[in-house]
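Report on one structure; see the data block that follows.
All protein chains but one are shown in place.
Right after this comes subunit A.
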Amino acid sequence: MKDWRYWLAEQRGTLLAFGIFIAMFVIYTTNHPAGFTANVVQTASNKGVLLAFVAMAQTLVVITAGIDLSVGMIFTLTNCLASWLVIGTGIETAFGVVAVLGTGLLCGAINGAIVIYGRLQPIVATIATGAVYFGIALLLRPFPGGSVNEDLADALTGRLFGVVPASLVVLLAVVLVVWVPFSRSVLGRAAYAAGSSETAAYMSGVPIRRGKFAAYALAGLLAAIGGLFLTFFTYTGDAAYASGNAYTLFSIAAVVLGGVSLFGGKGSAIGAIFGALAFRTIGDLLFVFDFDPLWQPLFQGVILLIAVSLGAFALFRVRNRLEWFL
């Protein structure tokens, strides 16, 4: 086989998610009253990148065969924190951004430490830490409020050169600065190896713990970038429980749509980004076809079910029935 075929096989999940998103987005814009304009793209992009950041965060943890149920709460917490700190002069704003991102990193690191060194199951550990993070968010913002440096907010949610949505550019930059180095580093490979077969990875002398720890910590950082952007869009901080939970669950949906295996070891954050964008477009599609927004959860559920079923076809090829349960 030629090299490109292997590349294609590896990227199949990502390409599929890309295809689904493009198809949905084309349907959306062609049926939109305004059509394919910079404005429509900007709005869609601003809505999409929030989930995209959180889905990237989820991807990192899912690759290690774990799951992070606190990403939505880190997203909420950093939103509340940003509504206090990302304000004032340039220096103060910069300091605020660093503090918000540092908080996200710390939250992720705590998750990682508990899961790896405390040997708790990721699902339990992150439900607990998620509740703690939300509790802190609530103390920071008992009621929605606060403010943000509006110049920065407008710059990052506006358009570059009048056409390119700035939020998309930031998303791309984050992919290049966080995801690409991670996925190509020794730590990233350790995270994949640990997710695919922890025993084999251990036997091969792979730094499993450091790889997993880096994945959890970076997940916190990515969720914080999402929280920062939420503040830029809304100009406020809001400790909304339902929204935090929704982001956690949608991030898992986006990850699955993006071809990342929940069993670990397989998939890419880029796939998850397209998964997130596609998942967001479902709501927009309902809007242009004049469906009642009440239909949205139903449609999202159906699309998710279809996507997950595609992955289950491999079970039909199993010859030893005990392998069903592996």
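Definition applied: a residue touches a chain if its C-beta (ideal position, glycine included) is under 8 Å from a C-beta of that chain, and two chains touch if they have at least 3 such contacts; residues count from 1.
By our rule, contacts and distances are computed from a predicted model.
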Checklist entry - Which of the following names does UniProt give to the chain that is not shown: "Cell envelope biogenesis protein LolA", "ABC transporter-like protein", "Phosphoribosylformylglycinamidine synthase subunit PurS" or "Monovalent cation/H+ antiporter subunit A"? => result "ABC transporter-like protein"
Item to check | Listed residues A:25, A:53, A:75 or A:192, member touching the removed chain | outcome: A:192
Next on the checklist: Using the touch definition from the top, which of A:82, A:105, A:206 or A:239 touches the missing chain?
Outcome noted: A:206
Checklist entry - In the full complex, which residues of subunit A touch the absent chain? => result 1, 3, 6-7, 9-10, 181, 184-186, 189, 192-193, 195-197, 199-206, 261, 264-266, 318-322
